[in-house]
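Written out below as C-alpha cells is the structure these notes cover.
Omission of a single protein chain aside, the complex is shown with its protein chains in their original locations.
Showing chain A:
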C-alpha cells in the first residue's frame, strides 16, 4: 500500500509483563501487547517473549495523508540494552513505556531516556506511556507523577491499557501527528532518512519519488547508450541489426 510518509517508531521500557500472584498463568504483558493491540486490534496475553526486536506496522491517516508506522518492539531486559541501543538509529518516534502498577519501572525511566537521548536523533518525538491503567486499584505511580516527569523532560504523556485498548490508538496517532507537524514546520529534512522518516509515493508527488524515478531511468539510459555505442561501432552487419533489435525490445 502506498504511503506519503513512513515513520519508524521504537517501543522501549522495562520488560513489561506482570504475573498475577494468584495464578502464574494470568499475566498482563507490556510492550508487545501494546503493539499487538495497535496493529491487530487484539489483546493476546500469550505471546512469546521478545528476543532482540520484533516488528509491527500499520497505516494511519493524518491530514488526509496515508502514513505508515513501522514499529520496533524491543526486548526489555537489561542484558540486551547494548543491542537495543543500535535500534534507536533512525527512529522518528519512541514510545517509552512503564507499568503504573510497578514503581521500579517508573524509577528506571530516567536511564531509558538517557539511552534514547544519547543514541537517537535529537528531534525524535518521545511519548511516555503509563501502561495498565485498567489496573487502577493496583496503581503504584500516580497520574500526576507521570505528567510531572513528562513535563520535566519534554515528553508527551498518556496513560493507556493494552488490555482494554484505552488510549492505545491515541498514543500512537498523537505521536505521529507531532512528527507530522515537525515535518510541516521544516524541523526535518525528509530526504535524510536518518530522521526515521521515509517519503513514499502515495499522497504527494514526493521529491524522493521523483528522485527514484530519475535514478531508475538513468540506469536505463546508460544501458541504452552502451547499446547504441556498440551498435554503431560494430562492423559486423548482423550484429548491428541484432543490437538494434535489442534496442527496440528495450524501448518496448
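The definition used in the following text is that a residue touches a chain if its C-beta (ideal position, glycine included) is under 8 Å from a C-beta of that chain, and two chains touch if they have at least 3 such contacts; residues count from 1.
We adopt the following convention: contacts and distances are computed from a predicted model.
Student: For the chain that is missing from this picture, which UniProt protein name fits: "TBC domain-containing protein kinase-like protein", "Vacuolar fusion protein MON1 homolog", "TBC1 domain family member 15" or "Ras modification protein ERF4"?
Tutor: So the chain that does not appear here would be "TBC1 domain family member 15", according to UniProt.
Student: Which residue among A:40, A:63, A:104 or A:170 touches the omitted chain?
Tutor: Residue touching the chain left out of view: A:104.
Student: Decide which residue listed in A:53, A:135 or A:177 touches the omitted chain of the complex.
Tutor: A:53
Student: Going by the contact rule already stated, which one of A:40, A:63, A:78 or A:170 would touch the omitted chain in the full complex?
Tutor: Checking the options A:40, A:63, A:78 or A:170, the one contacting the hidden chain is A:78.
Student: Identify the residues of chain A touching the omitted chain, counting contacts across the whole complex.
Tutor: 8, 14-15, 17-19, 23-25, 27, 29, 46-49, 51-55, 70, 75, 77-80, 82-83, 86-87, 89-90, 104-105, 108, 193, 215-216, 218-219, 222-223, 225-227, 230, 233, 236, 238-239, 241-243, 245-246, 249-250
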